[in-house]
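Below you'll find the structure I mean.
With one protein chain removed, the remaining protein chains of the complex are shown where they sit.
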Amino acid sequence: MSDIAVQDLNVWFDKNHALKNVNITVGGNQITAIIGPSGCGKSTFIRCINRMNDLIAGCKVEGKVIVDGKDIYDKDVDVVDIRKSIGMVFQKPNPFPKSIFENIAYAPRIHGVTDEDGNVHKASKQELAELVEWSLKRAALWDEVKDRLDKSAYNLSGGQQQRLCIARALAIKPEIILFDEPCSALDPIATAKIEDLLIDLKNDYTVLIVTHNMQQAGRVADKTAYFYLGDLIEYGETKQIFENPKQELTEQYITGRMG
Amino acid sequence: MVALKSKKNNRYMRKIFEGGMTGLLLACALVSVLVLLMVFMFLLGNSLPFLQNNDIWQFLTGTHWLPFGDFPSYGILPLFVGTLMVTLVASLIAIPVGLGATIYLSEIASPQVRNVLKPVIEILAGIPSVIYGLFAALVLSDWIMVIFEPNTRLNALNGALILAVMMIPIMVSVAEEALNSVPRNLREASLALGATRWETLKMTIVPAALPGIVAAIILSMGRAVGETMAVIMATGNSTQFTFNILASMRPLTAALAIDVPEATVGSMAYYSLFAVGLVLFIITFALNLVAEYVLARFKEAYH
Amino acid sequence: MNRRSKEALFFNIFRGCALFVVIVLVVILGYILINGVGKLSIDLFTQNPAPNSHGAMVAGGILSPIVGTLMLMAIVLIIAVPAGVFGAVFLVEYGGNNRISRAWWMIVNNLAGVPSIVWGLVGVGLLVYYLNFGLSLLAAGVTLSFVILPLIMVATKEAIEAIPPSIREASVALGATKWQTVRHHILPYSASGILTGIILSLSRAAGETAPILLTGVAVNAAIPSSLSDSVQALPYYIYLMTQTSDRSAAIPMAYAAALVLIGVIVLLNLGAIILRNRYRQKYRW
Partner (left out) sequence: MYIAIGVIAIVVIAAVGAALMMGKGSNDKSVKVLLLKKTSSSVAYSPMDQEAVYNGSYSLSRYLYLYTDGVPSTSSSIYKWLSLIYNTTGQQMVTDAGFYPLQTSDLNAMKAQLQNGNNSAVTGAFTESGSTTMTEIAALWAQSFKQSTGITVTIKTPGSGAGIKDFYNKIVDVAQASRAMTTAEKATAAANGITVVEWKVAVDGLAIIVNKDNPVTTLTLSQLEGIFNGTYTNWNQVGGNDKAISLYGRDSASGSYASFKDLVLVNKENYTSAMLQFNTNALIVPEVESAVGAIGYVGIGFAKEASGTSADTTLSEVSSPVARVL
């Protein structure tokens, strides 16, 4: 599976120095949680991995983000290829105002489908249907929507919509999936479903999740990174971070909440 | 391994197509950019020959407008006063009535009434100005004749009244948007303190929406200044220099519509008319700028 | 004057204002209906204006003005709509919100407020004489497009900006290119808003008189057979009828033409309102 090596990454939004020389390597097939107080740059960090920060005017990025040996900020790298292999799920569910089927089929339709020996061809109707079914099952949503695939995605509940977004990301067969506080807008039951899903996804994908919910990080994450005011304070096994953090700042943050 | 799997040509094809579409959209943007700038350049270019060798102060304050004939005089003050009087009197009527209707529409009217009133306002806004001119020339002028016994049936008051009617829909639509964008919690906070709906309106909502209301007033005045057909048919178009609202006047727009067919291309009269066009352009541009600035500041406050 | 009665007083004043606005519309439409309906007949729509025995152009119908108005709207549709819609899409999607594109939108907003007679003046100078189109359908149509172009750009911009940014982010995050995002997500969801804007702009074009007054209309123009012919149009016909001799015959024709023009405008506006409401349910977010 793919791992991500971030080497002295710096990010500025106009004058505001959002991330200060971050160095971290995230291993494959595990869930890494990124925690920290609001405004510490954790969302900025995750949006660097699939270059979503390019959309923001006045954003300047320096340093390397090496995914599978290739720095995604190289000149000749086509950003479309990066985003094809790195899925992202946002804080507020943002399904397209289309049917459930169309939401998931959209990305495979524009990228085409890659078969075993790596060449890409236009997805046939049959392949799309299979892919949609596979994605929905993988996102544990299939049973709830299998007989209304042509209905609008807006009729789904918040939790269902978020799982639809996950299915939509899975449909392009990414290697890595980024979650930017996926459950902050959801109720506890929907949140629990998403957390079980994350643990299941760990086997096939490298998962990064930004969360301000410490218990969630404790429950799902193998590794945890703690950011504070744009600096990576500490990074290690989740158990070690929560039980005996090495850094003073980490302990204050953890105990401030735990106590 | 992140498989950058797509084949070389597929990516290459997509790049070409992407570039092509961006180019096409850029072309459309450039067309509209260039056309609109070229038109302004043409307006400026054709008024320079007049402005360069005529005393601009005399042009702006001269009291005789006679661009043709053997001894032409290019004084646009009577025309300027015509526009001013017609717009001011129209605003005196349109602003109170427009605001009253806006507040009724957005704060008092029940949903059913609102569903009737909103289309009425939209249709009023959609009626072409020539039809307002027809009504002013044939009906409104007779009523004014009966009530005010003016010297001439067609006069500035006739023009002002019909312009007021044309200003109201613009004022209502812009001002209503301003009132609606005042956050709900502001209204609830005031009501929660026991204020009556009128006090809530007077003390929280209207002051909060004031910039939007000011912008609505300015925009509707801009429309009144720029109106041509209705004023030509309603005001009698005399070029006399007077402030008497019951006398006939000729606003700047009417002067353009009446004199341009007569002007020979390249004659001083032709260039003087472009100078009048430029004056009109500057007035409406200034009004729009102020309205835009006020609206922008207002939008920032609430978004 | 306690607080309750003060509120009642002011609210009644506001009701009065709203009532006044309704009364104004009813009176104006009423007059046009009462005086124009008598003239409605098949001939009105099948014959061109013709001189009566005295030579006043009050006989016949208003076929060529109606066709002229539709032709002018067609020219505006061909010129102003594509340039306006795609120009606005480019400036919103590709222009970003740096200082240049903000300044540019300020210019477009202000050009939307320029008096139509000033466009007529530029139309005469630029199109009729400088480019030698002559007083023609083409000159009138292009001048009208100048008037309508900024309106369509503003309407398109507002329709696009109504789409929440999260949907654009979702599409980009899936690896869609700029054009794919515009093509699959921005345009389809804003289509109803843009279409409404186009319809309202066309109904504004149908009602404009000042720009075409100077650039292309003629008293007895029949249906133009080429772009260089001069054209009759409903608004000009109405204006003409108020200046024609044999007033007892001319005025009813003016009211009849006004009734037809209002019919066209109201139909377009209602179409726009219906379209806007129907699509609003489909894409609520």
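We just call them A, B and C in the order they show up, numbering each chain from 1.
Assume contacts are C-beta pairs under 8 Å (C-beta built on N, C-alpha and C of every residue); 3 or more make two chains touch, one makes a residue touch a chain.
Quantities reported herein were computed from a predicted structural model and do not represent experimental measurements.
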Contacts of the hidden chain among displayed chains: B, C
Options B:132, B:241 or B:274, residue touching the unrepresented chain: B:241
Residue of B:38, B:51, B:66 or B:84 touching the missing chain in the full complex: B:66
Contact partner of the left-out chain, one of C:44, C:233 or C:250: C:250
Residue numbers in chain C that touch the chain omitted from display: 15, 19, 22-23, 26-27, 30-31, 34-35, 50-51, 53-57, 128-129, 134-135, 218-222, 229-230, 242-248, 250
Touching residues (missing chain, whole complex) on chain B: 64, 66-70, 78, 113, 139, 141-143, 145-146, 151-154, 236-241, 247-248, 250, 258-259, 261-265
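In this section, only the chains that are shown with their structure count from here on.
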Inter-chain centre distance, chain A versus chain B - centres from mean C-alpha coordinates, in Å: 50
Distance between chain centroids, defined by C-alpha means - chain B, chain C (Å): 15
Between chain C and chain A, distance of the C-alpha-averaged centres to the nearest whole Å: 48
Multi-partner residues of chain C (at least 2 other chains): 177
Where chain A touches two or more other chains, by residue: 80-81, 84, 111
Residue numbers on chain C that touch chain B, as the complex places them: 3-4, 6-7, 10-11, 13-18, 20-22, 24-25, 28, 31-32, 82-91, 93-95, 104, 106-111, 113-122, 124-126, 129-130, 146, 149-150, 153, 177-179, 182-183, 200, 203-204, 206-210, 213-214, 235, 238-239, 242, 251, 254-255, 258, 261-262, 265-266, 268-270, 273
Chain C - residues contacting chain A, complex: 96-98, 164, 166-167, 169-177, 180, 184-185, 189, 282-285
Interface residues, chain B side, partner chain C - complex: 14, 17-18, 21-22, 24-26, 28-33, 35-36, 39, 42-43, 46, 96-101, 103-105, 107-109, 117, 119-124, 126-135, 137-139, 165, 168, 172, 196-199, 219, 222-223, 225-229, 233, 253, 256-257, 260-261, 265, 270, 273-274, 277, 280-281, 284-285, 287-289, 292
